[in-house]
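Yeah, one chain of the complex is gone here, protein chain that is, but the others are all in their spots.
Moving on to subunit A:
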Amino acid sequence: MNKSRWKSIREQAGKILARKLVLFGLILVLLWVLLALLAPWIAPYGPNEIRTEDKLQSPNLSHWFGTDNFGRDILSRILYGARVTVWTGIVSIGIACSVGIPLGAIAGFFGGKLGNVIMRVMDTLLAFPSLILAMALAASIGPGLTGALLAVGIVAIPEFARLMYGQTVVIKEKEFIEAGRALGVRNKAILFKHVLPNAFAPLIVQITLALGSAVLTTSSLSFIGLGVRPPTAEWGAMISYGRGYIISGEWWMTVFPGIAIASTIFGFILLGDGLRDAFDPHGRNSKTKFK
């Protein structure tokens, strides 16, 4: 059975990657992860290395992406910034999953008053525009990366809770769960061994898409000064910093970090969309085919 499962996963993966755009998205995402991991070895300069004699250079051979007003190398700062981005993505979505998924599963599986209370709290959180909520949270936790991480994570909780709730409600009515119940399988085992694995596919899609929006929210928070502390290299903070220089012609201070943010999010969205199409045979794509 294990072998055939592996085979089906490999087949699935093959199908997913056969779509060029998905492959492109995957490559973009992996590229940024790789660059982030290798930053200390491949970055030509330190991220906070100040050389004021080289300040505000336009892109050239020794500084591919130019330098900022302290003579810091933009390329190196973007590479180090990728570390912050990857880290915030993993931690914040980790927080969101580890809180949102259990809450959604409990609410969906047990239902009743408890489920109602949990889901109404989630609805309340969802009612806020996510960036406003993140701003309020980050401001009350205090400036710094920790605050931003928690804020981005908390904002993403309700999406996971809702998704898991919906999945659980559907799955728990299925016959194999009833069969399990009839055999006397405990609730805990049903939840972990049967409900969770069956909700896996939509969760993966959601995680991929949420990573994209986490990158955007973190950058936005940094842009308005609620994210990382200066002088930490972070994409949103770099854009915020460079915006005063657009008017005087130093476009490279904002454009390159902007491309970094855009390409990362683009990668996540392509990947997430591709995964959804692959996992969900009744999705939009197949429908259009049959029309």
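Throughout what follows, a contact is a pair of C-beta atoms (placed from the backbone, for glycine too) under 8 Å apart; a residue touches a chain by one contact, two chains touch by 3 or more; residues count from 1.
Quick note on the criterion: contacts and distances are computed from a predicted model.
Participant: Determine which name in "ATP synthase subunit a", "Heme lyase CcmF/NrfE family subunit", "Sulfate adenylyltransferase subunit 1" or "ABC transporter substrate-binding protein" the UniProt entry assigns to the undisplayed chain of the complex.
Facilitator: Missing chain, UniProt protein name: "ABC transporter substrate-binding protein".
Participant: Going by the contact rule already stated, which one of A:I16, A:V121, A:V185 or A:V255 would touch the omitted chain in the full complex?
Facilitator: Selected residue, touching the omitted chain: A:V255.
Participant: Where the complex has a chain not shown, which of A:P102, A:G166, A:G180 or A:G225 is the residue touching it?
Facilitator: Checking the options A:P102, A:G166, A:G180 or A:G225, the one contacting the hidden chain is A:G225.
Participant: What residues on subunit A make contact with the chain left out of this view?
Facilitator: Counting over the whole complex, subunit A touches the hidden chain at residues 19-21, 48, 50, 52, 55, 69-70, 139, 143, 225, 229-231, 243-251, 254-255, 258-259, 262, 266, 270, 273, 284-285, 288.
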